[in-house]
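Let me begin by presenting the structure, written as structure tokens, before commenting on it.
In this view, the complex is presented without one of its protein chains, the others remaining in place.
Presenting chain A:
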Amino acid sequence: MKPILECQGLTKKYGNFFALSNLNLTLERGQIIGLLGPNGSGKTTLIKLANGLLTPTDGHIIINSMSPGVETKKIISYLPERSYLNTHMRVEDILTYYVDFYENFNLSRATAMLKDLEIDTHARLRSLSKGTKEKVQLVLVMSRDADLYILDEPIGGVDPAARDYILQTILTNYTENATVLISTHLISDIENVLDSVVFLQYGQLVLNATVDEIRSQRGKSVDALFREVFRC
């Protein structure tokens, strides 16, 4: 099977600044991958390129053998860093909206998760707390039967108990052929659910290894390694 995501010489410049510089990276199917790096290392730029929200300055990004576009948006479920949902809408209306919009949206799965998280579907989005809003968005994203889930900082604002539930949700909902790419700073919280990690710095790939490779070769956690590599 073809890799779900491939970058070849991927470069993105903002003016004279290289947000990504000649990045070569392949993501296989059936994996949960952590996208890690300090602020400004190019994580969100890479994610936006994968979703067709930016165009490369140079090089290629290929999703399931296609350039980002309408077809790839069908198979990518994307949690952006900022919400695009209309906060006047009620949760139940957003659900209907998603059913209309995405062929692969699984309404019963979404409803079950919202119930588990005790979220009132009659509530308007703007009346919910920051953490609860984040939960709603993550439920929407994980309720699609996608090939690639891209989650940009999914757990930053939620409490530790909900964080556990969300990780559980990710583990339950991704299938053998689906890949989950998670960008986060909360490494120690998600380390155990990751197959591998990708470290970015100054728009370049610093490390691409499995969690257990890092632990057995360096005798430390990914979190500890991150703190060492990116010491300020």
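Heads up, the rule we're going with is that a contact is a pair of C-beta atoms (placed from the backbone, for glycine too) under 8 Å apart; a residue touches a chain by one contact, two chains touch by 3 or more; residues count from 1.
Convention: contacts and distances are computed from a predicted model.
Name of the non-displayed chain as stated in its UniProt record, restricted to "RNA polymerase sigma factor", "3-oxoacyl-[acyl-carrier-protein] reductase", "succinate dehydrogenase" or "GntR family transcriptional regulator": "GntR family transcriptional regulator". The chain omitted from view is touched by exactly one of A:N16, A:N39 or A:S216, namely A:S216.
The chain not shown here is touched by just one of A:L5, A:A162 or A:L194, and that residue is A:L194. Summarising the interface, chain A meets the missing chain with residues 30-32, 164, 167-168, 171-172, 188, 191-195, 211-212, 215-216, 219-221, 223-224.
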